[in-house]
Each structure stands twice: as C-alpha cells, then as structure tokens.
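With one protein chain held back, the other chains of the complex are shown just where they sit.
Chain naming follows the written order as A, B and C, and within any one chain the residues start at number 1.
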Amino acid sequence: MSIGWALVGVLVIAGLGALGAVATGSRGRALVAGVSTAGVGVFGVLAGVSALGGEAFSKTIPQLLPLSEVTVTVDALSGLFCALIGGVAVIAGLYNIGYSDGHGSRTGQSLLPLFVAAMILVPAAGNVTTFLVLWEVMALVSLMLVLAEHRLRPSVRDAGVWYAAMTHAGLVAILLGLVLFASKAGGESFTALRDADLSTTTRSVIFVLVFVGFGSKAGMVPLHVWLPRAHPEAPSPVSALMSAAMVKLGLYGVLRVGLDLLGGGPRWWWLLVLVAGGVSALFGVLQASVAVDLKRLLGYSTTENMGLILLGVGAGGMFAADGNRTLGSLLIAAGLLHALNHAGFKTLLFLGAGSVLRATGLRDLDRLGGLVSRMPATTALFGVGALAAAALPPGNGFVSEWLLLQGLIHGLPGADAVVAVAMPLAVGVVALTAGLGVATFVKAFGTGFLARPRSEEAAGAKESPRTMRFAMLVAAAVCAGLAISPASLGPALTRVLEALPTVRDGSPLEGGVTLRLTGIAGSISPVLILAGLFVAGLLVVVLVRRGLPRRESLVWGCGGTRLDPRMEYTATSFAEPLTRVFDDVLRPEHDVDVTHHAESQYLIESVRYRQRVDDRVEAALYPPVLAAGNKLGAVLSRLQNGSVHRYLALGLGGLIVVLVVVGLTA
Amino acid sequence: MSTLGVVVQVVLLIVVAPYLVGVMRQVRARLEGRAGAGAGQPWRDLRKLFRKEPMSPAGSSWVFVAAPAVLVASTLVIAAVSPFVATVSPLDGVADLFAVVALLLLGTVALALAGLDTGTAFGGMGASREMTVAALAEPTILLAGFALSARVGSTNLSAIVERGQQSPGAVLSPATLLAAVALAVVVVAEAGRLPVDNPSTHLELTMIHEAMVLEYAGRDLALVEFASALRLTVLLGLWANLFLPWGVATTASAPALLLGVVAFVAKVAVLGAVLAAGEVFMAKLRLFRVPELLAGSFLFGVLAVSSSFFLA
Amino acid sequence: MTGTPALLLTLAPIVAPIAAAAAAYLMGWRRPVAIATVAAAAIVLIAGAWSATWTADGGEVAAGNWLRIDALSGVMLIVIGAVGVVATWAGIGYLDDELATGHTDVEGARRYGVLVPLFLAAMVVAVLANNLGLLWAAVEGTTIVTAFLVGHRRSRRSVEASWKYVIICSVGIALAYLGTVLVNYAAEHAGVEGSLDWTQLVAHASELDPGVMRLAFALLVVGFGTKAGLVPLHSWLPDAHSQAPAPVSALMSGVLLPVAVYALARYRVIAVAGIDPGFVRGLLLAVGLASLLLAAGLLLAQRDYKRLLAYSSIEHMALAVVGLAIGTPLAIAATLLHIVGHGLGKAVLFCSAGEILAREGTTRIDAVRGLFARTPVLAGLFGAGLVALLGLPPFSLFVSEIGLIRAMVGAGAWWVAAVVLLLLLVVFVAISGKAAGILLGDPPSRDPGVSAPAAGSSGVVGTVATVAGLRASTVVPLVGALVAVAVLGIVDWPLGQLLHAAGQIVGTR
Partner (left out) sequence: MTQLLYLICGGLLLSSVMVLWRRELSAIVRLLVVQGVLLGALALVLAGRLDSVELVVVAIGVVALKAVLVPRILRRVLRDGNEARETEPLVNVTASIVAAAFLILLAYAASRPLVRLSPSAETQAVPVGLAMVLLGFFVLVTRRRALSQIVGFLLLDNGIAATAFLITGGVPGIVELAVSLDVLLVVLVLQVLTARLRTTFGGTDIDELRELHD
C-alpha cells in the first residue's frame, strides 16, 4: 500500500473511531475505541513498513494551516517511528477493549485513536509548522488522556499540570530552535532546512534548543519530572502508548534535526547528548530501583532506557563527527534497535501493570504479591517483559544493550583523549544501569507477582479478560521476535541510517542466526543462546526428574509459627541496601513515629516507619523556579492594589518616561 | 573434531566443579589444622541430595521450582561457549564476554526470584543483597572486559585468549594487570566467597547466597549446590584463561585438547587453592562495606581501560 | 469599489446596530429586539466578509473621505461581527438569568439593549473611519457607551470598576487625542490635504516632520495603549472586565481592545515611513513586553477567574503589539489572525465564566472545584476556551503564535522571540495550573441546602431550550465560536488571503 493512502487511512480511521466512541454508549465504547486505535496502528505500521521498504512520500497541501502550509514527507527514518508507534498502538488498542470495558469515559476513549494518529503523523511532518502543530496536538491529546481519571485521584491533576508545563517548556525550546532554523534557512520545509548553509554558531544554538525540547519529551534528566508523574497516572493503555511510543518521538526529533537537517555537527553536541543520556540512564534506573509504585517504577525505567538510547546516539554522533562512520552507524543502529526493543517490552510491562491495577486496584508493590497463582498468564507475560527490561539474555533488551556496548568499546584505537575518557565512563554507566536495571526488575517481578499476597486486594485478584491477555501475548511475541532475530532488522536499519547523511555507511549489522557487526569482530547468537538454555534446562529437568515426588512444606519461621504475609520482604525492604548505598544521591526521608502507651512512656504501643525517596533533581531545581515566579507575582500585585491614584500615577510616570525618552533619542 | 572439544569441555567442567569445591575446602581445612573430608566430599553430598525429595514452601510457585534448572542451564551454556579447553569451537560466535556476563547474571536473577518467591524474610533478604552486589559488580566486569577487548579489538573470548597466547608480553601490560585485579575482586563477589559472602555460614544476618536458597531441599538443593560449584569453576576458569591463556588448545587435535584439559584443571586447582588459602586469613566484610570494595575494583577497571589507551 | 453600493456596504454595519439600539429603546428588552441585536452583529460580520470580495486582493471599498473598508478594516469588521454575534446571542440567556434572579430590572435590561448595539456601532465606526479624528472620536465613544455597561449591576464593585474605567480610559484617550492633534499639525505643515485622512497621510507619510511625529506616535501609543489594556495605563482592565456583564466583557476583551490595537496599526503605517523605524519598534516592543511581563506575573498571582481572563487579554494584546512592533507582513497577518482567534476564544471564556459565576456565586478560583464532574458541558466550553487561548492546536492561536514567532525571528529579533516565549510559558503554567484546579477533580461535597440558582429557569422572554442545564442560546454560539477558531487554525481559505492583503497594507519589510 502506498504511504499516502496509509496516512489517509490513519486519519480516516482515527476520525471515525473518535466519532464512533463519542456516539456509542458505555458498553461498546471501549470496543470501538480499541478497535479503531488498533486500526490506526495497523495503517501506521503499513506506512512505516512501506517507507522502510524504500518507498518515499512527499506532499504539500497549501490550503491547510493559515500563514503556512502542510507538508508531509515520509522517508525511512519517519517510517521506523511510524511503524514503532503503530505497533504499540495495535497492542494498546486491543488491550483497551478489555481494560476500559464498561467504564471508559467518553472523552478518554474517543481521544485514544486521535492520540495514536497524531503520534504517527508527527514523524511524517515535512515542514516546521506542520511538525509543530502535530507535535502540540499530540501533546494536548496525551494531556487530556492523562487527565482521564482526574476524578479518581487528586494526584492526576498535579501530574497533568506538571506534564502540561514541562511539555510546553519543551515546545518553547523546539519552537524557537526550529523557527530560528527556518528563518536562517529561508524556508520552512525540511528540504530547505537540509540545504541551508548556516554558521556553526547558529547551528549550535539551534541544536541545543532543539535538544532541550526533544530531551524533555524523551524524559531526559533534569527535564524528566513530568514523566514519572504523568505516565503512572494515565490509564494503562495510555501509559503504554506514552512510555513506549510518545517518548520515542523525542529521539526522532534529535535524529531528524541533529543528524539529518543539521547534518551532524561538532563533536561537543553529541558529547552533550551522551552526557545527558548517561545522567538520565543512571538517575532513572536509580529512582526505579527504589520506587515502590509499579507504574512509577516503569516510568523511571523509561527515563533510563531513553537515556541509554540517547547515550548511544550521542556516542554515535561523536564518532560520526570524527569521521568514524562504522562506529557511528553501529551506535545509532543500537540506539534505534533499543528504541524498538524498549517499545516492545515497555508496552508489555505497562499493560501488565494495568492488568494488575485493574485486578487489585493497586500500584503499590509493597501491597502486591501472590499474583503468580492468581493471574498466571499475566505474571508470565510480565516476566517476559521484565526479562527484556533487565537486559538479560534471552530477552530482547539484551541484544540492543550488547550492540551499544560493542559500539562504545571499539572506539578507543585512534581516538583522542575526550573519547578515551568518555567511552570508559559511558561503559561504566551502561553497566551500572544494566546492573541496577536487573535489581529493579527482580524487585518488580519478585515482590509484585511472586510469593504470597501482602494485602486483601492482591489476594482477591482475578485473571484479566481474554482480550487483555491476548494483547499482552502479542506484545510478548513481538519482544520474542526482536530477541530471536535482531539481524533481520538489518536492512531496515540500514535504510534508516541512509537518511542520516553523516552516518550513512552500509549496513551496520547483518547475519541470520548469529548477529554480526560490520567492521567489528564481535558476534552473538541470541537464537543459539536461547536454544542452549532450553536444551540445557531440559537436560537438567530430564536427568533429575527421577526420584521422590515434590512435597509442599511450611516455610521456615525460625522455629516460630506460620509466617504472616506481613513478615514478607517488601519492595521497600528489597531496595533498602540500594537506598543505603546510594544514600548521597537519593537522600531518602525517614519518618519514625513512636506511639507510647498511655500509662507509661517506657511502653510502646506502636511504631510507624515510613520512608520516602523523592526525586532529588526535581527538589533541587524546580522549587526555586516556582518561588521566583511567585515572587514576581507578589511584586507585580503591588502595582494592582486597587488605588486608582496609583494606577494613574503609573500612567503619568509612564508618560513622563516616554516623553523623556522621546526627547533624549531625538 | 572441534565439536568434540565442546563436549569434552562441558563434561570436564561438570566433573571438575564439585571437586574444585572439595579441594578448596580441603585446603582450607588443612590450613586451619583440620583433617578435612577430602576433595570428593561435595560429589558425595550431591549424590545424597539428589536422592532426597524436593520441597516447595507453601505459597511458592513454579518460579521456585524452575530456578535451579535455569541456574544450572545458564551456567552450562557458559561452560559450552567459553574457551576453557580450546579456542576453536563451533559455538565460538554464539556468546562473547558480555553475553557470558549476562548469562551469569541470569542465573543470579533466577535464584533471587526464587528467594523472593519463598515469601520469607530470609529469601527476600538474600535476594535483595545478592542483587545489590551483582548490580554493583556489573560496571567492574564490563570495564575490565573493555580493557581486555580494547587490546584485541573484539569481545570474543577466543580472540582474547588467542591474542594472549600470541603476545605473552601483553599479559604483563599495566592494562591487563589492572583488569586482572579488578576482575579478581568481581569473581570473588560473584562466586559468593569471602570477604563478600561466606559460603559456609548459616547465620541469618550475614548470609547472602545461602539466605536465598534456605528453603531448597533435596534435589533442588543439589542442583543449586552444583550450580554454585559450576559457577565458581567457570569464573575461575575464565579468569585463568583471560589472564593466563597458556595451554588452551588452539587446534582441535586430540593432543592439544588433552593439553588444554590438563592446563585447565591445573590452573583452576591452583587458583582455587589460592582463593581458599586467602579466605583463611580473611573475615567477611560488613554488607555495607562491600560497595566500597566494588568501587575500588571499579576504579581498577577504569584505570585498566585508560592505561590501555594512555600507556599503550 | 466606490459609489452608492460602497456607501451602502459601509453604512449597513453602522446603521444596523443603531437601528437595533433604537428598537431596544422604543420596545424595551424583548425577544425580537434581542434577535435584532444578534442580526445586527451578523450584518456587521456579513459586511466584513462581503467586503473581502474587493479587499482581499488589495482593493478597497471607499465611501467618500470619511468611511472606507480595506483588508485591515475588513478583518476587524469580521472580528467585531463574529464576536458580536457570539456575545449578543449568548447574552440573551445571560440577561434572562439576570432578570429572573433579580440582579437587574426591566429598565436595566432596556439600557443594556440600547447600549450594547451602540457599542458595536461605535467600534464599527472606528474601524471604518478613514479620518483619524473620527477614529479617535469613535474609540472615545466606546468608553462612554460602555461606562454604564460596566456598571450594569450597580454594586459597590461595579461602580468602583466603572469609575476607574472611565477616568483612566478618558485620560488615556485624551493623550491619544493630543497625539492626533500633533499628527494633524505635522500633516498641515507638510501641506497634506485633508490633514487627518489616513489615505492622504500614508501617501505623504515620508514628508511629515519626524520630530513632531515621534512625539505624536509616543502619545498615541500611550493613549490607544490605554484602551488596548497596555502598560502603563492598563490598570482599569481587570476591574472593568471582571465587573461588566459577561457578554459585555466578551465584547470589550474580544473586540474593543483589538480596535485600539487596530488604531495603533493604522498609525504605525504612517509612523514607520516618516520616522526612524527603530524608534517605532522599540517603543511598541517596550510597551508590549512590559505588558506581557505584567500579565504573566499577575496571572501567576491570580485568585479570581474573571480577572484571570482579563489579564489573559492583556497578555494577548501585548502579543499583538509586539507583532505590530515587528511589523513585517507576516507579523501583521499573524497578529490579525491572533486577534480573530483571541476575540472568539475570549467570548467563549467570558460567557462561560459568566455561567460559572451564576452557578457558583463566586469568582474565586479556589472556591470552584471539580467543575467537569458537575457540569461537563460548561466545563468543557470553559476548558476548550482556555486551551484555545493558551495557544494550543487545533485552535488558530497556535498557528498565529507560531507565525508571530517566525516573524520575530525572521526580523532578526530572536531575543524578542525568546523573551516572548518564556513569558508565554509562564502564562501557560499559571493559567493551566489554576484551570486544573477549577475544572478537574472530584467536586467537594456541597451543602445540599445551598443550591445554585436554577439554570435554564424560564426568563421573561419565554421558555428556553436547554442543553445539559445550559441554554441552547448559550451553548450554540459558544460551540460555534470554538469550531470557528479551530477551523481557522486548520484551514487557510476563510481568512488567508484577506490576512495576507492586510499584512501588505500595514507591514513593512
């Protein structure tokens, strides 16, 4: 199918879906919204796949958008992101059918297909205004979706405000950057921008502005503050769409503007990207490792993964700037592959968390547990996602992190001091991130799903409806496919890299069973590792199977009686060693409330212990800004104190100033 | 013929692993003035355990049951793909240094999940501590790997070993030495040996590894014990071959393989003995001093990488 | 186009509202009169749209030396007509409620019925006037007409607001008159025939004495700036807008302020030709940015939602003036589009804020909670209006803001763009935070004894259709306005060419 028709399909289905969801009653609404969302996703995938197959598309519609025009261009880079978003949308749409069945709000459901359509169209934008409009439509619709459950929890409102503010701040940076670009280039179509001949200073200003903007969308520290608030508060299919798909558009922006439109740049740009990515990865995973809210944990994990992706892109950009296209293309391919992988497993994980939320009403890991027997399918599927997110073989996250490391460690020969310092640190960051990521997902899976339930809600959990399980199964299958055969994406990635002039260099990875890299002696075979694990495991089971049957026993309670679920290790206690080790960074707050007996202060009635780990970056950076704003408001309020004399005095003063200025500038 | 190398290697490791533990215990016993149970005792223990019935704590799930198998399987895969005896292997391209590290971590994760699945405080405590240590050890491992592979231009284990054989001088380069120290610390941490963990303790508050497996019994416990021995062997073997690559077969001929087997057994035995001897003179660190140790090893890793660049 | 048809086309939008006013005076506030008022506003709109046939490609509709429609006037006519239709239509329900709840009496309603169309007529005269003296007189006329509309309720606060309004605006507009006198002086000295005819002045703009024109322009900026709600004489605006009846606030904010900006646009054309363009730009920028800063700061500190809307008007007019300061054709076109979008959006907001006030009985932001949960349609209108005014797509203010920023950067004033964007961000944060408080969340449990005045209760004018507790006569125009703003933000054709032509008239490279 041609890309143009696929995009028309996206728009038409989204429009029909939205109208349909508005028109249907509460019973069929989730079905209409879910099916149309999935339909939009299918068309997105079709458009993306066509583009990745080498088709290109470009169209200008001058009748739309006053003061400008609509331009749509789709190349392989756009295609990758269209396909990614479309894929996530298909799964989230299917999931929505069961998830929102009977209680999806009219607004929330009808906006779902529109959100997906906006996201799919963002990478298809071909000029500055079109891009900005679509970008902001996407932001607005996602904001409204985040707010969908505003009546249920007061925290939704705060999350919405934070999200709105941060996304608008990001827009401001992007807007300024792109408009500056367009103005200097003398045209606002991407073609004109690409052909522009600008000074390095201008280009750098543009890049930094744009990076700040896209970075905030991608959840880069310190602009990430909205992400761990908004992603958890949104309904779960929306969380999945935001975390798996929307943040990727930040990556798209960096690639499109940095490597395509600006055509690469000096090395420090990419060093900036690398550092921002590294800091985000580390900070994100640290916060995730101590988070006890499952969806918040997943949100911080998104910051972490986007950090890793941008770290790869940054390193790739650095090498490309040095002329080392082999590593440049490898690292960017690694970043893109990780983006795909992250989309896969984060969709799965957020949907899994949604199922848990739906079944128990809980996001608090400290109160979950025991779901493995109550929601076996969900547990198993979440486990697949957690394995991938922990970047362990045979999960798909492992492959892209492996590629990333390969790219990072091979740059040393022939490098200068900057690279020689940056790369080891980057490897250290990736490694620590990987390690903490493992701990994080062991915690999420181990305390959230295993053992015995820690609350009545968790004990009463029921398995999710079939559509939800099916959607998660699809996501898991996608993860598995990506894990088993990453090399099959080689041609597509090659085509994407061809859209980036300074990086373009043949195909970065190839091979069938074994994943090989071009220009680097390194290989792994995810299939064979999986097969090996399977065979070895089977052997062990078969060999050991003989003998006495398994028996159930009481757990050892140090000689005490049967253990209470309250005595189980919780997520908080699991993360305690990490909290202590990273005390200086996390600065946890402890509250101990001791209630004494009425009769004697030496007898204790109860002890309450609470630990809170706030986002320290947020606490350090944002309150001063808000305080400055309030100060400004307070100062200016004094001008408006109600006295008409003061108002008139202001006028007279203004008049005098104007007269003086007119006199002086004569 | 090279396939034979793989089989030999896997069988060798399976056989040797419990003996290695036995040797180490024996060395330790002797140094402490005890007679010791002999190097074969671990095998005898395993045989006994394999015959006993496995038990699952109430409320635990398939994760608890599957974990030992995953642990053994992941270690076996490492045993198959790494160049312990020979560098020529049909499985050479399957897993490189990073993949091996990740597979080790996979085993750790399986056991940690099992620990959490028991629902006891001990299991959770062990899992939590084990994951903390593993997470903090990760940067050191990868940086040491970086230092080693930077010299060779590949993370492929065979390539690193072969390069070591071809240019013995490089083994004594600052980068390699620093990486060796760094990795040694990590091997100790990963294998759960002193001063990070005490494999023979059963005092709840000091346990890491043992706390996780507290609920295992019978053949489950046998698998866990076996896997832990195998992991120790694999770790020592890897360390030995990365830094002392001599003797590893580079062709698939029978004599070369034989030499490889002998060299491997010797190296691992010596290293095990040294490790055991060292443990006699060492006390376990407080858990919250372990990160300091790992930070130190991380520093060595960084120095290793930068010296491979700045001093090369 | 000239001659009799032109005369008809230019007189129709003036005469129609006056006729409606006369009808109201004679018949009192009745349904036919109300409809006639809406029809009069519609005639203004139609006249504006119709005139575009001649003006969109740079032509004009001239009726003698006094009245004239070019593309710029055409856009303004459309704004006046469109906002007028929305405000007068939604005003029907508003006045019914006022009468039903006893906030006003038959005499008050009659006065309202007379003054509102006169207000429209005065603004139409202002934008059609070719003579700058007439323009001034018409703008001053709006003050007089609206003085009693602001004080419609006769409460302490509305009297206070109208006093401040009349005094400050009269002073400001007097300064504008002084400026006009000086322009006249310069023109006579340069031998311009019909010394206050805009067309003549533009033709001879470069011959005017720069010294006098600088002083004149400065006075005009301060003077008309007062009416546009700009620093330093902006202070009347939040008081008047928060006290006036909702439809009047809508008209004042949506049209009256832009008419003052329009006057500045006319003078800008003359000023830039004669005097140092840097002076013109600097002065307008200073006024615009200072107003923007003021609006941003006070929005942060705001505790009253009607005043919030008023400061938002200051913000948007400041933006429009910054657009004038930049003054390229793109900037002017964007400014005008912005004015159109703002007018309609603000009409929606003020009218829905009026409904909120009628239901909640308070204008305090922290006293209104969980509106979406209680009255989704009203909250939806208010929310959508805010979204439009915050400059989010698909509403046209987003496109016009991008256009403005493009124009700023294109004119080399990238620092202005940066400052403007930063201040707009502050505005965004301020408004969205407060709006979230009003709209979202679960409603507080209310004392069941205190019920809001029954909305949709039958007024004097007869029974009314309701939509979710709101009158159809309120919902339909407001929804229509929102749809119009959205359409303008997506599609180019309704205004594109006209805006372009207007940009050519005022804009300079």
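The rule we apply is simple: contacts are C-beta pairs under 8 Å (C-beta built on N, C-alpha and C of every residue); 3 or more make two chains touch, one makes a residue touch a chain.
What you see is a predicted model; the values in this text were computed from it and never measured.
J.: Could you tell me which of the visible chains the hidden chain touches?
T.: Those shown chains that the absent chain touches are A, C.
J.: Among C:Ile144, C:Ala203, C:Ala367 or C:Leu422, exactly one should touch the missing chain; which is it?
T.: Going through C:Ile144, C:Ala203, C:Ala367 or C:Leu422 one by one, C:Ile144 is the residue touching the chain not shown.
J.: Can you tell me which of C:Thr10, C:Ser242 or C:Ser352 touches the chain that was removed from the display?
T.: Selected residue, touching the omitted chain: C:Ser242.
J.: Of the residues A:Ala23, A:Ile604 or A:Val660, which one touches the chain left out of the display?
T.: Considering all chains, including the one not shown, the answer is A:Val660.
J.: Among C:Val212, C:Ala263 or C:Leu293, which residue is in touch with the absent chain?
T.: C:Val212
J.: Which residue, C:Ala186, C:Ala358, C:Val399 or C:Leu440, contacts the hidden chain when the whole complex is considered?
T.: Within the whole complex, the residue contacting the unshown chain is C:Ala186.
J.: Mind listing the subunit C residues that contact the chain we can't see here?
T.: Contact residues on subunit C toward the absent chain are 131, 133-134, 136-137, 140-141, 143-144, 147-148, 151, 154-157, 159-164, 166-167, 170-171, 174-175, 177-178, 180-182, 184-186, 188-189, 195-196, 209, 211-212, 214-215, 238-239, 242-243, 298, 301-303, 307.
J.: Residues of subunit A in contact with the chain that isn't shown?
T.: Missing-chain contacts on subunit A: residues 637, 640-645, 648-649, 651-652, 655-656, 659-660, 662-663, 666.
Criterion: only the chains that are shown with their structure count from here on.
J.: Counting one step per pair of touching chains, how few steps separate subunit B from subunit C?
T.: 2
J.: Taking every chain's C-alpha mean, which one sits closest to the mean of all protein C-alpha atoms?
T.: So the chain sitting closest to the middle is A.
J.: Any chance you could check whether A-B or A-C wins on number of contacting C-beta pairs?
T.: It is A-B, judged by the count of C-beta pairs in contact.
J.: Measuring from the mean C-alpha position of subunit B to the mean C-alpha position of subunit C, what distance in angstrom results?
T.: Whole-Å distance between the two chain centres: 77.
J.: Could you state the distance in Å from the CA-based centre of subunit A to that of subunit C?
T.: Centre separation, subunit A to subunit C: 42 Å.
J.: Multi-chain contacts in subunit B: which residues touch at least two other chains?
T.: none
J.: Considering subunit A alone, which of its residues make contact with at least two other chains?
T.: none
J.: Please output the residues of subunit A touching subunit C within their complex, sorted ascending.
T.: Residues of subunit A touching subunit C: 62-69, 129, 132-133, 136-137, 139-140, 147, 150-152, 154, 156-157, 160-161, 164-165, 168-169, 172, 175-176, 179-180, 182-183, 188, 629-630, 632-637, 639-640, 644, 646-648, 650-651, 653-655, 658-659, 661-662, 665-666.
J.: Which bits of subunit B are touching subunit A when the two form their complex?
T.: The contact residues of subunit B facing subunit A are 50-63, 65, 68-70, 72-74, 76-77, 80-81, 91, 93-96, 98-99, 102-103, 105-106, 109, 112-113, 115-125, 127-129, 131-132, 134-143, 145-146, 149-150, 153-156, 159, 204, 214-215, 217-219, 222-223, 287-288, 291, 298, 301-302, 305-306, 308-310.
J.: Hey, which residues of subunit C end up touching subunit A in the complex?
T.: Its residues touching subunit A are 163-164, 167-168, 171-172, 175, 211, 214-215, 218-219, 221-222, 226, 231-233, 235-236, 238, 279, 283, 293-294, 296-302, 330, 333-334, 337, 370, 372-373, 387, 392-394, 396, 398-400, 402-403, 405-406, 409-410, 414, 417-418, 421-422, 424-426, 428-430, 432-433, 436-437, 440-442, 488-493, 495-496, 499.
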